[in-house]
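With one protein chain withheld, the remaining protein chains of the complex are depicted in position.
For chain A:
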Amino acid sequence: MSGNFDEATQRELSAFVEQESAKMQLQSNIHEFTGRCWETCIKDAKSNQLDSREKSCMENCVGRFIDTSVFIVKRLQMNQH
(Lines give C-alpha, C1' and ligand atoms only; values in the text may rest on other atoms or scores of the structure.)
Protein backbone atom coordinates (compact mmCIF):
# COMPACT_ATOMS: atom_id res chain seq x y z
CA MET A 1 0.00 0.00 0.00
CA SER A 2 2.76 2.46 0.97
CA GLY A 3 4.45 1.68 -2.33
CA ASN A 4 1.75 3.75 -4.04
CA PHE A 5 2.68 6.95 -2.20
CA ASP A 6 5.73 9.14 -2.64
CA GLU A 7 8.00 9.95 0.30
CA ALA A 8 6.41 13.29 1.22
CA THR A 9 2.97 11.71 1.26
CA GLN A 10 4.19 8.85 3.42
CA ARG A 11 5.65 11.38 5.87
CA GLU A 12 2.36 13.27 5.94
CA LEU A 13 0.45 10.08 6.61
CA SER A 14 2.76 8.90 9.35
CA ALA A 15 2.45 12.31 11.07
CA PHE A 16 -1.32 11.98 10.77
CA VAL A 17 -1.30 8.49 12.27
CA GLU A 18 0.88 9.66 15.15
CA GLN A 19 -1.50 12.52 15.87
CA GLU A 20 -4.52 10.24 15.75
CA SER A 21 -2.78 7.71 18.02
CA ALA A 22 -2.29 10.44 20.61
CA LYS A 23 -6.00 11.25 20.42
CA MET A 24 -6.79 7.56 20.77
CA GLN A 25 -4.60 7.36 23.87
CA LEU A 26 -6.39 10.35 25.38
CA GLN A 27 -9.79 8.79 24.68
CA SER A 28 -8.65 5.49 26.09
CA ASN A 29 -7.61 7.26 29.32
CA ILE A 30 -11.04 8.89 29.50
CA HIS A 31 -12.72 5.47 29.19
CA GLU A 32 -10.42 4.09 31.86
CA PHE A 33 -11.09 6.98 34.29
CA THR A 34 -14.84 6.87 33.68
CA GLY A 35 -14.96 3.17 34.60
CA ARG A 36 -12.64 3.52 37.58
CA CYS A 37 -14.41 6.58 38.99
CA TRP A 38 -17.87 5.16 38.31
CA GLU A 39 -16.95 2.22 40.56
CA THR A 40 -15.84 4.65 43.27
CA CYS A 41 -18.59 7.26 43.04
CA ILE A 42 -21.81 5.75 41.69
CA LYS A 43 -23.84 3.38 43.82
CA ASP A 44 -27.14 3.22 41.90
CA ALA A 45 -29.12 4.49 38.91
CA LYS A 46 -32.23 5.74 40.69
CA SER A 47 -31.95 8.90 38.61
CA ASN A 48 -30.67 9.30 35.07
CA GLN A 49 -28.56 12.28 36.10
CA LEU A 50 -25.55 12.81 38.33
CA ASP A 51 -26.39 14.64 41.54
CA SER A 52 -23.96 17.30 42.70
CA ARG A 53 -22.26 14.98 45.17
CA GLU A 54 -21.68 12.33 42.49
CA LYS A 55 -20.45 14.93 40.02
CA SER A 56 -17.88 16.37 42.39
CA CYS A 57 -16.84 12.85 43.39
CA MET A 58 -16.17 12.04 39.71
CA GLU A 59 -14.17 15.25 39.26
CA ASN A 60 -12.15 14.68 42.42
CA CYS A 61 -11.55 11.08 41.41
CA VAL A 62 -9.97 12.14 38.09
CA GLY A 63 -7.91 14.90 39.72
CA ARG A 64 -6.62 12.77 42.60
CA PHE A 65 -5.78 9.88 40.28
CA ILE A 66 -3.56 12.18 38.24
CA ASP A 67 -2.08 13.68 41.45
CA THR A 68 -1.31 10.16 42.63
CA SER A 69 0.61 9.30 39.49
CA VAL A 70 2.54 12.61 39.71
CA PHE A 71 3.32 11.93 43.37
CA ILE A 72 4.60 8.42 42.70
CA VAL A 73 6.94 9.60 39.97
CA LYS A 74 8.29 12.43 42.16
CA ARG A 75 8.80 10.09 45.10
CA LEU A 76 10.69 7.58 42.98
CA GLN A 77 12.91 10.31 41.58
CA MET A 78 13.63 11.57 45.12
CA ASN A 79 14.67 8.11 46.26
CA GLN A 80 17.16 7.84 43.45
CA HIS A 81 19.25 10.75 44.71
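Annotations
Keep in mind that, in the parts below, a contact is a pair of C-beta atoms (placed from the backbone, for glycine too) under 8 Å apart; a residue touches a chain by one contact, two chains touch by 3 or more; residues count from 1.
Please note the rule applied: contacts and distances are computed from a predicted model.
Here one chain is missing from view; checked against "Protein translocase subunit", "Dynactin subunit 5", "Trafficking protein particle complex subunit" or "KLLA0F17677p", UniProt names that protein "Protein translocase subunit".
Think of the hidden chain as still there; on chain A it touches residues 1, 4-6, 9, 12-13, 16-17, 20, 23-24, 26-31, 33-35, 37-39, 41-42, 44-50, 55, 58-59, 62-63, 66.
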